[in-house]
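All protein chains but one are shown in place.
Our next item is chain A:
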Amino acid sequence: MNKTYLSYNNIVSSIGFDSPTVVQNIRKGVSGITLIEDVNLFPTPFYASVINSNSISEAFEQLGSNDEYTRLEQMMIISLDKTLKESGVKLTDRVGLILSTTKGNIDTLDPKHPMPPERAYLGTLGHIIKNYFGFTTEPVVLSNACVSGVLAISIAKRFIAQGTFDQVFIVGSDIVSSFILSGFNSFQAMSSLPCKPYCKHRSGINIGEVAASVLVSKDQDNLVPEAVEVLGEASCNDANHISGPSRTGEGLYRSIQSAFKEAKVGPEDIDYISAHGTATSFNDEMEAIALNRLDLGRVPLNSLKGYFGHTLGGSGLLETIIGMHSLYHNTLYSSMGFTELGVSQPINVITETTSGNLDYFLKTASGFGGCNTAAVFKKVQS
């Protein structure tokens, strides 16, 4: 079977518009989460990771487009433009496009939005991105809650294995919107302070926004130094509840087990876990249980939500890209916001950025609908 690699990549976020800058800021302990006062987004001040609108406009203007694009489309285009140009890949019928998003242009449903509400159709978003860059294949839009970003990598790998494509570009993004903030607030899931994944003092999530993009390829010749091989991946449902995680972590446990089987690795091979860690009470506890059922409690782990908030459809892709750079730099980045273990099972949360020899990492995600995904990646460069 073909090997599959993750290569060229980009992150557009509140702490930088390219992956190296973002990683450098994480190393320095810079978080993008700030107190936002914007009554158009939420009635009271709230903590979130929001990208400066002027920075988006400036970066987008440099691309020289005269057409009107939404905030989300501009973020996606800025990110994918960099990844695509750097890769030098020609857009033939062997190259696919996957968009990972939960809500797309959901802000256009607001009657005050200058764009028509029809812009909220996710298929339309797919075609806008396709047409901007001139992809010749039909875009695949994946909307599978908070696992979308990791699942998109699995789906790209399968389309390559099946011979549908040789290379796939994935772009993942969601924006901070009144729609999302009001919804998570109605669940009483939002933290009134910067989020603290796995910590005893955690009190919920912060919402964030990014656009992240990556080239998935079977071609070993066109890889960046931080490239990784996708060794195994799996996605399993909890079959338990639509809005709460399984108390036993069943779906996550099965996802990791199945990803390990395909990757032919065991818990002892994993050097680092890039976990989901939303900082809600139930999610973090569920992860600790699932990881311990797999004997992964000692593996260094972080949640990157303390830097970016929960970026929904972008999060899995964003966090996988940071994981690639973590392996490349042989560095474990501190799990922002964590001070004291607040889950019932032992897990090894990274409290200080440290060096170490890293070859394999596990990425996990879980989301509404009871979905979970896991993927194992291996460093390519020796």
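Methods note: a contact is a pair of C-beta atoms (placed from the backbone, for glycine too) under 8 Å apart; a residue touches a chain by one contact, two chains touch by 3 or more; residues count from 1.
In this section, contacts and distances are computed from a predicted model.
*Asks:* Between "ABC transporter ATP-binding protein", "Glycosyltransferase 2-like domain-containing protein", "Quinol oxidase subunit 1" or "3-oxoacyl-ACP synthase", which matches the UniProt record of the unshown chain?
*Replies:* UniProt lists the chain left out of the view as "3-oxoacyl-ACP synthase".
*Asks:* Which of these, A:60, A:135, A:159 or A:198, touches the one chain of the complex that we don't see?
*Replies:* A:159
*Asks:* Check each of A:12, A:129 or A:151 against the chain that is not shown and name the one that touches it.
*Replies:* Answering carefully, the residue with contact to the hidden chain is A:151.
*Asks:* In the complete assembly, which of A:32, A:126, A:172 or A:194 touches the absent chain?
*Replies:* A:126
*Asks:* Taking the entire complex into account, which one of A:38, A:86 or A:110 touches the absent chain?
*Replies:* If we include the chain that is not displayed, A:110 is the one touching it.
*Asks:* Contacts of chain A with the missing chain: which residues?
*Replies:* Touch with the absent chain occurs at residues 1, 39, 43, 102-104, 106, 109-111, 120-124, 126-127, 138, 140-145, 151, 155, 158-159, 161-164, 178-179, 182-187, 234-243, 250-251, 254, 367-371.
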